[in-house]
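In this view, the complex is presented without one of its protein chains, the others remaining in place.
Order of writing sets the labels: A and B. Residues in every chain begin at 1.
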Amino acid sequence: MSRGKKLLRNMIVLGLLLYVFLNRSSLYLNPLSAHEDSERSIHYGPSEVVHIENFEGGKYVLGKYDKWVSCNMVSKVFFFLWGFGSDPTGFENDQTKAVDYTWAAINHNFKLYGIINDDRVKKIEITLGNGKVLIQTDFYDDLFLFTWRDTLDEDWNFKNIRGYDANNNIIFEEEY
Amino acid sequence: MKMDKGLIGGSTILLVLSLLEVTDRYGYEMIKELDLRSDKTFQFKEGTLYPVLHKLENNGYVKSYIVKADTGKKRKYYQITRSGKKQLVEEKKKWEVFSTSVNKVIAGDLHAHA
Partner (left out) sequence: MLMPKKERFLEEVLSYIKFPFDRENIKTELESHIVEKIDDYMEQGYDVEKAEELAINDIGDAKEIGMELNKEHNALLGWLWKITNGMVVLFIIGNLFFVGVPFFITFFSSSPINDIDKSSIVYQMDIDEQVKLDNTVIHFTNIVYQDNGELNIFFEHYDTKLWGTGWSLGTIGEITDNLGNTYRARSACSAGIKTKCIHSLDNFSKKADTLIISYDSYNRKYKVEISLQVGENDE
(Lines give C-alpha, C1' and ligand atoms only; values in the text may rest on other atoms or scores of the structure.)
Protein backbone atom coordinates (compact mmCIF):
# COMPACT_ATOMS: atom_id res chain seq x y z
CA MET A 1 0.00 0.00 0.00
CA SER A 2 1.34 3.39 -0.90
CA ARG A 3 1.88 5.93 1.80
CA GLY A 4 -0.91 8.14 0.53
CA LYS A 5 -3.32 5.23 0.84
CA LYS A 6 -1.98 4.35 4.27
CA LEU A 7 -2.57 7.93 5.33
CA LEU A 8 -6.11 7.78 3.99
CA ARG A 9 -6.67 4.50 5.79
CA ASN A 10 -5.33 6.04 9.00
CA MET A 11 -7.66 9.01 8.67
CA ILE A 12 -10.67 6.74 8.21
CA VAL A 13 -9.64 4.56 11.14
CA LEU A 14 -9.04 7.67 13.25
CA GLY A 15 -12.47 8.97 12.33
CA LEU A 16 -14.09 5.74 13.47
CA LEU A 17 -12.01 5.58 16.63
CA LEU A 18 -12.83 9.21 17.39
CA TYR A 19 -16.51 8.47 16.91
CA VAL A 20 -16.34 5.57 19.35
CA PHE A 21 -14.24 7.63 21.74
CA LEU A 22 -16.62 10.56 21.72
CA ASN A 23 -19.58 8.29 22.29
CA ARG A 24 -18.00 6.26 25.06
CA SER A 25 -16.12 8.95 26.89
CA SER A 26 -19.07 11.34 27.29
CA LEU A 27 -16.95 13.99 25.67
CA TYR A 28 -18.36 16.13 22.91
CA LEU A 29 -17.11 18.36 20.16
CA ASN A 30 -19.97 20.75 20.78
CA PRO A 31 -20.88 22.26 24.18
CA LEU A 32 -24.60 22.16 23.42
CA SER A 33 -24.48 18.43 22.67
CA ALA A 34 -22.85 17.93 26.06
CA HIS A 35 -25.60 20.01 27.63
CA GLU A 36 -28.39 18.09 25.88
CA ASP A 37 -27.00 14.68 26.75
CA SER A 38 -26.35 15.82 30.28
CA GLU A 39 -30.02 16.73 30.71
CA ARG A 40 -31.33 13.62 29.02
CA SER A 41 -29.07 11.38 31.01
CA ILE A 42 -30.27 12.84 34.31
CA HIS A 43 -33.86 12.64 33.07
CA TYR A 44 -34.52 16.35 32.87
CA GLY A 45 -35.46 18.61 30.02
CA PRO A 46 -34.86 19.17 27.16
CA SER A 47 -34.79 22.78 28.18
CA GLU A 48 -35.16 25.72 25.90
CA VAL A 49 -31.76 27.41 25.92
CA VAL A 50 -32.07 31.17 26.21
CA HIS A 51 -28.51 32.16 26.99
CA ILE A 52 -25.00 30.72 27.00
CA GLU A 53 -22.23 32.34 28.95
CA ASN A 54 -18.54 31.51 29.09
CA PHE A 55 -16.68 31.15 32.31
CA GLU A 56 -13.25 29.89 33.20
CA GLY A 57 -13.45 26.17 32.52
CA GLY A 58 -16.65 26.00 30.54
CA LYS A 59 -20.01 27.45 29.75
CA TYR A 60 -23.21 28.17 31.62
CA VAL A 61 -26.32 27.16 29.72
CA LEU A 62 -29.34 29.07 30.97
CA GLY A 63 -32.63 27.49 30.03
CA LYS A 64 -36.27 26.87 30.77
CA TYR A 65 -38.07 23.55 30.85
CA ASP A 66 -41.76 23.56 31.62
CA LYS A 67 -42.00 25.04 35.12
CA TRP A 68 -38.30 24.69 35.85
CA VAL A 69 -35.43 27.08 35.32
CA SER A 70 -31.92 25.70 35.03
CA CYS A 71 -28.39 26.86 34.52
CA ASN A 72 -26.45 23.79 33.53
CA MET A 73 -22.69 23.91 33.40
CA VAL A 74 -20.65 22.16 30.74
CA SER A 75 -16.91 21.96 31.16
CA LYS A 76 -14.16 22.32 28.68
CA VAL A 77 -11.91 19.27 28.42
CA PHE A 78 -8.54 19.05 26.63
CA PHE A 79 -8.95 22.50 25.08
CA PHE A 80 -11.48 21.52 22.44
CA LEU A 81 -13.78 18.90 23.92
CA TRP A 82 -16.80 19.38 26.15
CA GLY A 83 -18.04 17.26 29.00
CA PHE A 84 -20.74 17.21 31.64
CA GLY A 85 -20.22 19.82 34.30
CA SER A 86 -22.59 20.07 37.20
CA ASP A 87 -26.03 21.17 38.24
CA PRO A 88 -28.01 20.19 35.13
CA THR A 89 -31.46 20.21 36.70
CA GLY A 90 -33.37 23.34 37.49
CA PHE A 91 -35.45 24.80 40.31
CA GLU A 92 -39.20 24.95 40.13
CA ASN A 93 -40.43 28.44 39.43
CA ASP A 94 -42.72 29.79 42.12
CA GLN A 95 -44.95 32.06 40.08
CA THR A 96 -46.37 33.75 43.16
CA LYS A 97 -43.02 35.48 43.65
CA ALA A 98 -42.23 38.48 41.49
CA VAL A 99 -38.76 37.06 41.06
CA ASP A 100 -37.66 33.51 41.71
CA TYR A 101 -34.02 32.59 41.71
CA THR A 102 -31.31 30.35 43.09
CA TRP A 103 -27.59 30.60 43.44
CA ALA A 104 -24.64 28.25 43.74
CA ALA A 105 -20.89 28.29 43.96
CA ILE A 106 -18.78 25.59 42.39
CA ASN A 107 -15.02 25.84 42.59
CA HIS A 108 -14.88 29.60 43.05
CA ASN A 109 -17.39 30.09 40.25
CA PHE A 110 -20.55 31.73 41.51
CA LYS A 111 -23.79 31.88 39.64
CA LEU A 112 -27.13 33.37 40.52
CA TYR A 113 -29.92 32.85 38.08
CA GLY A 114 -33.64 33.18 38.07
CA ILE A 115 -36.85 34.19 36.42
CA ILE A 116 -38.94 37.34 36.47
CA ASN A 117 -42.58 36.53 37.04
CA ASP A 118 -43.75 40.12 37.41
CA ASP A 119 -43.51 42.06 34.17
CA ARG A 120 -42.99 45.30 36.02
CA VAL A 121 -39.51 44.22 37.10
CA LYS A 122 -37.06 45.95 34.78
CA LYS A 123 -33.88 45.76 36.81
CA ILE A 124 -32.30 43.12 39.05
CA GLU A 125 -29.68 44.16 41.54
CA ILE A 126 -27.75 41.81 43.78
CA THR A 127 -25.43 42.64 46.64
CA LEU A 128 -22.55 40.42 47.72
CA GLY A 129 -20.99 39.94 51.14
CA ASN A 130 -18.15 42.31 50.32
CA GLY A 131 -20.56 45.06 49.37
CA LYS A 132 -20.16 44.69 45.62
CA VAL A 133 -23.34 45.34 43.66
CA LEU A 134 -24.18 43.65 40.37
CA ILE A 135 -26.93 44.95 38.16
CA GLN A 136 -28.74 43.47 35.21
CA THR A 137 -31.32 45.22 33.05
CA ASP A 138 -31.13 43.22 29.84
CA PHE A 139 -32.76 39.87 30.48
CA TYR A 140 -32.74 36.70 28.44
CA ASP A 141 -36.44 36.40 27.74
CA ASP A 142 -37.58 36.59 31.34
CA LEU A 143 -34.46 34.92 32.74
CA PHE A 144 -31.38 36.52 34.21
CA LEU A 145 -27.96 35.26 35.15
CA PHE A 146 -25.20 36.75 37.26
CA THR A 147 -21.78 35.10 37.37
CA TRP A 148 -18.73 36.02 39.35
CA ARG A 149 -15.60 34.52 40.83
CA ASP A 150 -14.39 34.80 44.37
CA THR A 151 -11.06 35.53 45.95
CA LEU A 152 -9.97 34.12 49.28
CA ASP A 153 -9.61 37.42 51.12
CA GLU A 154 -13.18 38.65 50.66
CA ASP A 155 -16.71 37.47 51.22
CA TRP A 156 -18.19 36.95 47.80
CA ASN A 157 -21.30 35.18 48.97
CA PHE A 158 -24.66 36.41 47.81
CA LYS A 159 -26.44 38.54 50.38
CA ASN A 160 -29.36 40.41 48.89
CA ILE A 161 -31.44 40.60 45.75
CA ARG A 162 -33.77 43.37 44.61
CA GLY A 163 -36.08 43.75 41.66
CA TYR A 164 -36.93 47.27 40.55
CA ASP A 165 -39.60 48.57 38.23
CA ALA A 166 -39.00 51.20 35.53
CA ASN A 167 -39.28 53.98 38.10
CA ASN A 168 -36.74 52.39 40.44
CA ASN A 169 -39.34 51.28 42.97
CA ILE A 170 -38.49 48.06 44.72
CA ILE A 171 -40.94 45.36 43.64
CA PHE A 172 -39.11 42.41 45.13
CA GLU A 173 -36.48 42.03 47.82
CA GLU A 174 -34.97 39.09 49.57
CA GLU A 175 -32.04 38.62 51.95
CA TYR A 176 -29.96 35.50 52.13
CA MET B 1 24.84 1.94 -29.22
CA LYS B 2 24.24 4.51 -26.53
CA MET B 3 20.83 6.04 -26.29
CA ASP B 4 19.84 9.42 -25.04
CA LYS B 5 18.31 9.29 -21.59
CA GLY B 6 15.36 11.36 -22.79
CA LEU B 7 14.48 8.82 -25.37
CA ILE B 8 13.88 6.04 -22.90
CA GLY B 9 12.39 8.54 -20.46
CA GLY B 10 8.88 8.14 -21.82
CA SER B 11 9.00 4.39 -21.81
CA THR B 12 10.67 3.85 -18.44
CA ILE B 13 7.48 2.57 -16.87
CA LEU B 14 6.97 0.14 -19.73
CA LEU B 15 10.54 -1.14 -19.44
CA VAL B 16 10.52 -1.54 -15.67
CA LEU B 17 7.10 -3.16 -15.49
CA SER B 18 8.07 -5.53 -18.33
CA LEU B 19 11.12 -6.61 -16.38
CA LEU B 20 8.88 -7.51 -13.46
CA GLU B 21 6.18 -9.15 -15.55
CA VAL B 22 7.31 -12.70 -15.00
CA THR B 23 9.39 -12.63 -11.89
CA ASP B 24 10.16 -10.45 -8.88
CA ARG B 25 13.52 -8.74 -9.10
CA TYR B 26 15.75 -6.45 -7.11
CA GLY B 27 17.22 -3.26 -8.54
CA TYR B 28 20.64 -4.42 -9.56
CA GLU B 29 19.21 -7.55 -11.10
CA MET B 30 16.90 -5.41 -13.21
CA ILE B 31 19.83 -3.37 -14.49
CA LYS B 32 21.69 -6.54 -15.47
CA GLU B 33 18.61 -7.97 -17.12
CA LEU B 34 18.06 -4.76 -19.02
CA ASP B 35 21.66 -4.82 -20.23
CA LEU B 36 21.26 -8.43 -21.28
CA ARG B 37 17.96 -8.04 -23.09
CA SER B 38 18.85 -4.78 -24.79
CA ASP B 39 22.39 -5.74 -25.61
CA LYS B 40 23.53 -2.78 -23.52
CA THR B 41 21.58 -0.32 -25.64
CA PHE B 42 20.18 1.48 -22.63
CA GLN B 43 23.19 2.88 -20.97
CA PHE B 44 21.76 5.11 -18.29
CA LYS B 45 22.86 6.02 -14.85
CA GLU B 46 21.85 3.05 -12.74
CA GLY B 47 20.87 5.04 -9.70
CA THR B 48 18.05 6.74 -11.57
CA LEU B 49 16.22 3.40 -11.58
CA TYR B 50 15.41 3.78 -7.89
CA PRO B 51 13.34 6.97 -8.02
CA VAL B 52 11.38 5.27 -10.81
CA LEU B 53 10.84 2.14 -8.74
CA HIS B 54 9.80 4.16 -5.71
CA LYS B 55 7.41 6.16 -7.83
CA LEU B 56 5.86 2.95 -9.20
CA GLU B 57 5.55 1.74 -5.65
CA ASN B 58 3.81 4.97 -4.61
CA ASN B 59 1.45 4.56 -7.53
CA GLY B 60 0.70 1.05 -6.44
CA TYR B 61 2.04 -0.59 -9.58
CA VAL B 62 4.68 -2.52 -7.67
CA LYS B 63 5.23 -3.53 -4.09
CA SER B 64 8.47 -4.45 -2.42
CA TYR B 65 9.84 -6.80 0.17
CA ILE B 66 13.24 -7.37 1.68
CA VAL B 67 15.02 -10.69 1.30
CA LYS B 68 18.09 -11.50 3.27
CA ALA B 69 20.43 -13.56 1.11
CA ASP B 70 22.58 -16.37 2.50
CA THR B 71 25.55 -14.07 2.25
CA GLY B 72 23.84 -11.71 4.67
CA LYS B 73 23.12 -9.19 1.95
CA LYS B 74 19.76 -7.53 2.08
CA ARG B 75 17.99 -7.22 -1.22
CA LYS B 76 14.84 -5.26 -1.86
CA TYR B 77 12.69 -7.15 -4.31
CA TYR B 78 9.96 -5.61 -6.36
CA GLN B 79 6.81 -7.38 -7.37
CA ILE B 80 4.31 -6.20 -9.94
CA THR B 81 0.80 -5.71 -8.56
CA ARG B 82 -2.51 -6.31 -10.26
CA SER B 83 -2.88 -2.63 -11.06
CA GLY B 84 0.72 -2.70 -12.30
CA LYS B 85 -0.17 -5.49 -14.70
CA LYS B 86 -3.10 -3.47 -15.97
CA GLN B 87 -0.83 -0.50 -16.41
CA LEU B 88 1.66 -2.65 -18.29
CA VAL B 89 -1.02 -3.66 -20.78
CA GLU B 90 -1.85 0.02 -21.22
CA GLU B 91 1.80 0.97 -21.68
CA LYS B 92 2.31 -1.77 -24.22
CA LYS B 93 -0.68 -0.56 -26.21
CA LYS B 94 0.59 2.99 -26.10
CA TRP B 95 3.99 1.82 -27.19
CA GLU B 96 2.54 -0.08 -30.13
CA VAL B 97 0.59 2.95 -31.32
CA PHE B 98 3.66 5.09 -30.86
CA SER B 99 6.09 2.77 -32.64
CA THR B 100 3.63 2.11 -35.46
CA SER B 101 3.23 5.82 -35.97
CA VAL B 102 6.97 6.38 -35.84
CA ASN B 103 7.43 3.57 -38.35
CA LYS B 104 4.82 5.06 -40.62
CA VAL B 105 6.56 8.41 -40.50
CA ILE B 106 9.90 6.80 -41.21
CA ALA B 107 8.43 4.67 -44.01
CA GLY B 108 6.82 7.77 -45.51
CA ASP B 109 10.11 9.52 -45.29
CA LEU B 110 11.85 6.64 -47.05
CA HIS B 111 9.13 6.54 -49.61
CA ALA B 112 9.60 10.21 -50.34
CA HIS B 113 13.27 9.65 -50.89
CA ALA B 114 12.74 6.64 -53.01
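Keep in mind that, in the parts below, contacts are C-beta pairs under 8 Å (C-beta built on N, C-alpha and C of every residue); 3 or more make two chains touch, one makes a residue touch a chain.
Note that this is a predicted model, so its numbers are computed, not measured.
K.L.:
Can you tell me which of A:S75, A:T89 or A:T147 touches the chain that was removed from the display?
P.N.:
If we include the chain that is not displayed, A:T89 is the one touching it.
K.L.:
What chain B residues would touch the chain not displayed?
P.N.:
26-28, 31, 44-48, 50-51, 54-55, 57-58, 73-76
K.L.:
Which residue numbers on chain A touch the omitted chain?
P.N.:
With respect to the unshown chain, the touching residues of chain A are 3-4, 6-7, 10-11, 13-14, 17-18, 20-21, 23-26, 37-38, 40-45, 65-66, 68, 84, 88-89.
Here is the rule we go by: only the chains that are shown with their structure count from here on.
K.L.:
If you average the Cα atoms of chain A and of chain B to get two centres, how far apart are those centres in Å?
P.N.:
69
K.L.:
In the complex, go through chain B and note every residue touching chain A.
P.N.:
Touching chain A from chain B are residues 57-60, 63.
K.L.:
Taking the touch rule as given, give the residues of chain A at its contact with chain B in the complex, in rising order.
P.N.:
1-5
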